[in-house]
Structure formats: C-alpha cells, structure tokens
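Here is the structure we will look at.
Each chain you see keeps its place in the complex, though not every chain is here.
Letters A and B mark the chains in the order given here, with residues in each chain numbered from 1 onward.
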C-alpha cells in the first residue's frame, strides 16, 4: 500500500471509531491530502430551539473535517489533536443537510492551521452558514492515542 | 410572575426545544442572572477516536450554556443568537460526565461577551478540559425566532 493510501486508510479508520460522529449520522464524503469533507443529514435530533441545525453540529463536523484534513498530511507514527478553533456562525443553518469542507492552509511540522466552511443545503442550493479557523497538533509516536498532557 | 422568574422560564423552555441537547442527554443544572451550567453524562455515543468525550460535545454544551447565560439578561421581547466563539481544548475530556459553566463577562445592549469552562469529572474530581470565549447577540422583537440575515 502506498504511503498516501495508508494515510487515507488511517484517517477513515480513526473517523469510524468516533462514536459521536455516528451519533450525528455524519459521513466522510471526500478526503485528499490536506482536505476533508463531512456531511450530516437533517433530523429533529440535530436542532436548536428554532428547528434549524444546532451550531454544535456545524462546529463538530467542521472540527472533525479540519482534524482529518491535517491528519492526512502526518507521518504514520503520529496522532492528531485539536488544540483550538474559532467559529463564526454567519447564517441560520436551515436545510436538508450540512456539509463541512476543510483544508490545511499552513502545514508546519508540529502544528497545522486549517480553515473549514460549513454549508447548509436546501433544495440543492448551498448557503455558507459557518466558517472556522483551527490549530491542529501532530503528536509523535502516539499511534492515534491521546496525550496525558499537551 | 417576576421578571426574573419569567426570564428563567423562557430560558428553560428554549433549552427544552433544542433537540440536539436532548440527543446529547444534556441537562441544565444551574441558572442565574448571567450564569448557566449544563452537564452531559458519558456514553459511547459521545466519544472521539480514543474513547474520550468528543470536543464537539464540550463545544456544544459550552455554547448553549453561554447563550443561555446571555439570554437570562435579555428583555422578554428579545431572542438570542451565537455570533461566534473560540474554544481551547486544554486536556483530554476523560470521565463520567462533562460540566460546562458559563458566565457573562460584559453585557452590552446588543452584544454579550461570555466565557465558559468545561470540566471533565472523574471519580468526583473536576479537571478543566476546555475553555471558551463567545460573542452572543440580542435580537429585538424576535420572540426567540431566528433572523433571515444578521
């Protein structure tokens, strides 16, 4: 298996272990070096008080997409951790599904900086509803296992 | 009913309408003027790839707690919207439950600035696992209904 194929396999296997993504009904719909897309369909379980998607859903898939965009660029003996992110919620997330598209804008050895845009899809039309700016950390010799302390 | 009691009733009623909070199993465990606490118990459905709470869970309850802390200070004919927030994930969220405690640090007429700390509780001991800084908007004459455009 090529190095790139191995990295993709590792990303998809990690995503599959996230119980929270399953609980959201989220699917990884695209993946490439430094890029990742995650979608989640609308259900009543995803809503805030007005019946739109809760900001927490947009944030969660933007975060996971950013983390995996970054992880796709890391050597195989590294694990991935989100250090922090900022999200701006720019329009109500109204529609049949949400799509988060993340990409790495700066790939340092230890830190990867990512942006993600989240779109609400309504009758096939995409509307930007959130945008994020994130800092992702590569942890050496961790095999996708967490750090006791960063 | 006093004005404060009316505001509390309105906050709790709004929280109850959030399908996403129910889907997380989240409870509002404290509420006061400019303050709000939300908790969520551990389940496999809440996890990231290492079995800890997913950052999206911490972010979601920090966001809702911040929004309701701000909402508790708004006149009755106002609705609440999260404009943006930043979250730093400072330690693995390992434990039986998460607690988000939010408070308003600056209460302007249109914008409220909030901070929230999220703690993981393990064998009764609280560990700070995330901290947020948020901007919340008061929308006049909205009755907790969303804006088509901000």
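FYI, contacts are C-beta pairs under 8 Å (C-beta built on N, C-alpha and C of every residue); 3 or more make two chains touch, one makes a residue touch a chain.
Quick caveat: nothing in here was measured; it's all calculated off a predicted structure.
Student: Could you tell me how many identical protein chains the full complex contains, when just 2 are shown?
Tutor: Copies present in the complete complex number 4.
Keep this in mind: only the chains that are shown with their structure count from here on.
Student: When the C-alpha atoms of chain A and chain B are each averaged to a single point, how far apart are the two points in Å?
Tutor: Computed from C-alpha means, the inter-chain centre distance equals 21 Å.
Student: Looking at the complex, which residues from chain A come into contact with chain B?
Tutor: 14-15, 17-23, 43-50, 52, 54-57, 59-61, 63-64, 81-92, 144-150
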